[in-house]
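Apart from one protein chain that is not included, each protein chain of the complex appears where it belongs.
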Amino acid sequence: MTSPILSIKNLAVSFNTFEGEAKVIDHINLDVGEKETVGLVGETGCGKSVTLKTILGILPIPPGKVTNGQILFGDKNLLTLPTKELCKLRGRGISLIPQDPLVSLNPVFTIKAQFLDLAMRQGEEHVSRINYYRKKLNKKQTQQVVKKIITMLQKVQIPDPERVLEYYPYQLSGGMAQRILIAISLIGSPRLLLADEPTTALDVTVQKQIITLLKKIAEDSNLSMLYITHNLGVTRKIAKRVYIMYAGQIVEMGNVREIFNEPLHPYTSGLINALPKITREKFNGIDGTIPDYVHPPKGCRFYPRCPSADESCKNQRPVMIEVKENHFVACRLFQEGR
Amino acid sequence: MSEVPLLDIRNLKVYFPIYQGLLKKEVGTVRAVDNVSFNIKKGGLFGLVGETASGKTTIAKTILGVVHPTSGEIRFKGEKISHLNDESRRKLTSKMQMIHQDTSSSLNPRKKVGELIKVALDIHRIGTAVERLDEVSRMLQYVQLPPENFLSKYPAALSGGQKQRVAIARALILKPEVVVLDEPTSALDVSVQAKILNLLTKLKKEFNLTYLFISHDLSVVLNMSDTIGVMYLGELVEVGGSEDILVNPMHPYTRALISAIPVISEKERNILPKVPPLRGEIGSAINPPTGCRFHTRCPYAKEKCARERPNWVQINEKHTVRCYLVQRF
Partner (left out) sequence: MGKTNYSTKLISCRAYLESFFRGIYVIRKNTLAIVGIGVFLSLLLMCIFAPWLAPYPEDAGDAIHLSQSFKSPSMLHILGTDQMGRDIFSRITFGGRNTLLAGLIIPLVGASIGCTLGLIAGYIGRRIGSVIMRTTDVFLSIPPLIIALLVIGVFGPSLKNIIFALSIVWWPWYTRLVHGEVISLREETFVESSRLLGAKSTRTMFSEILPNAIPPIIVKITLDIGYAILNAAALGFLGLGVLPPTPEWGLMVSQGRLYLPSIWWITTFPGIFIFLAVFSINLIGDGLRDLLDVEVM
């Protein structure tokens, strides 16, 4: 593997709450390679969004705090980077495709206004009023940017981009809004895209269109992408490699097809069994609920819900081991078997 | 017909007028549901599938009397229920219940689980205070929530799945005959969704229920229902047994829906029909397309589709479809 563009090393994040310290992210490791699309799959409350916020440096501190680890983007550690530097990276180095397209656009400005602001202010932590209007009133510069925006909109396959630019967000359908947000995230020509469940709010037929589009864009512009979702099927369509996350820990990592055809971790196989399949096989959920983060199980965090758990799982934390080539799993079952 | 269907919906139309301006002038209508007919036999499970804004929820609300139909009728056990007054409607509530999609707002955040469920009995004055409490505990056991742990919890302390279980217990405590499930699991995680779906199947047998299952997720509906109706922009486009719909989908929209299911195994992928991707997105119900409403997105649309609305074509006893394409087969 080439050196990764994003590398999360031993990251631990916790929150101070009334009950005590909630250890929400528990020492995770995650790599996104150059030009690679990686899936991060997990259910509600498993820490996906916290991971994402930590990467972008928008975790609310306090109550949150990073207790351990590094997030390397290239050779820079995002956790220790000064805000000024971080602002330069946001949008240009790393950019985000948010989850809910219609809520993510400001309803009182036209698409054009929002695009222009972003395109012109990107990379600066603070723009003075004077500079802002100077830039905005510079017709020549503005026209250039608009031209760039229009090519961007064509890239995300929006019909009639000139007209769409004059629209207000309420005039857009969900799919259109998501395309525009993708275009906005691409305007600073980033190297890494963070996609936060970009298709969850959309209908399946539109979801299919957006996934195809994202795949094409990633290929065309040599982007790396971290695709965060709870939908296994979508992950299979878009990513090559996938991390399965449970209760703030990475439990399994490997090639998408391999994991979905032969899941090793009991949680992964539980998830796959829970999906209603069109072959109309029986499906079954996983008992119990996600553990309490203030007093998580001492050993494997999945232990209380695991059908194949035994005493040793209770106290010993499993480590990630490579079971097959590039297929890692954190489970005692496979440590003993070897 | 030998048997009177439990729930019979005939030519149902629900239009909402749009008012604008100071004088509240009517400027148009939203044709949320347009000429929909289907029926559900006792003990049946009818699945209604469609994308956002296809009118599924409006149908559910019309059946339950929250929304009044513009025309057409709804019959329950052969009796017309679509134009009842409030008092007769209230009597019907114990026969028909609904489970909402949004687990977080369907339970009053300021009431404890016990009160939330008991309220149904209070309203209909069933049993004494002690009997009511017993019944609540029994219902909680049915939905697999130990009453001693849950009776005095507030909804905020429950997970999404637990909230939905409470909602189910509350709906079933009145021993209804028909339950309308409006996307009961779309706000839940898959591992929880499976649990809830299996619970619903189990309860259906135990309480001898009839379900109208509404969802945008075809893979769920295919697994749950015996009959499926596919809706597009306020109209039904295809109705059939779930086997027919899966193996032999006739309408191009049904095919597109099935092919867009994000599946995970090779085996499933082989079943999926191979179809060209759809153009665009679902239109608006304010000025729906003429003719077949799907023609603007249909990869096979002909000129005729834009002009005239196709009629129903019977494929087999249960399977009917509304598309010109089929007539050529």
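The letters A and B name the chains in turn, as written, and every chain counts its residues from 1.
Throughout what follows, a contact is a pair of C-beta atoms (placed from the backbone, for glycine too) under 8 Å apart; a residue touches a chain by one contact, two chains touch by 3 or more.
Just so you know, these numbers come straight off a predicted model, no measurement behind them.
Touch with the chain omitted from the figure is made, among B:Glu3, B:Glu26, B:Glu148 or B:Glu317, by B:Glu148.
The residue touching the chain not shown here, chosen from B:Lys111, B:Lys204 or B:Lys318, is B:Lys111. Among the residues B:Leu6, B:Ala120, B:Ile168 or B:Leu181, only B:Ala120 touches the chain that is left out of the figure. One of B:Gln97, B:Gln164 or B:Ser265 touches the chain omitted from the figure, and that residue is B:Gln97. Residues 64, 66, 90-91, 93-94, 97-98, 100, 102, 105-112, 114, 119-120, 123-124, 130, 134, 137, 148-149, 151-154, 156, 167, 170, 174 of subunit B touch the missing chain (whole complex, contact as defined above).
Rule of thumb we're sticking to: only the chains that are shown with their structure count from here on.
If each chain is reduced to the centroid of its CA atoms, subunit A and subunit B end up 32 Å from each other.
Taken in their complex, subunit A has these residues touching subunit B: 43-44, 173-176, 203-209, 212, 230-234, 236-237, 260-261, 270-280, 283-287, 289-290. On the subunit B side of its complex with subunit A, the touching residues are 51-52, 159-162, 189-198, 216-220, 222-224, 246, 256-268, 271-272, 277-278, 281-282.
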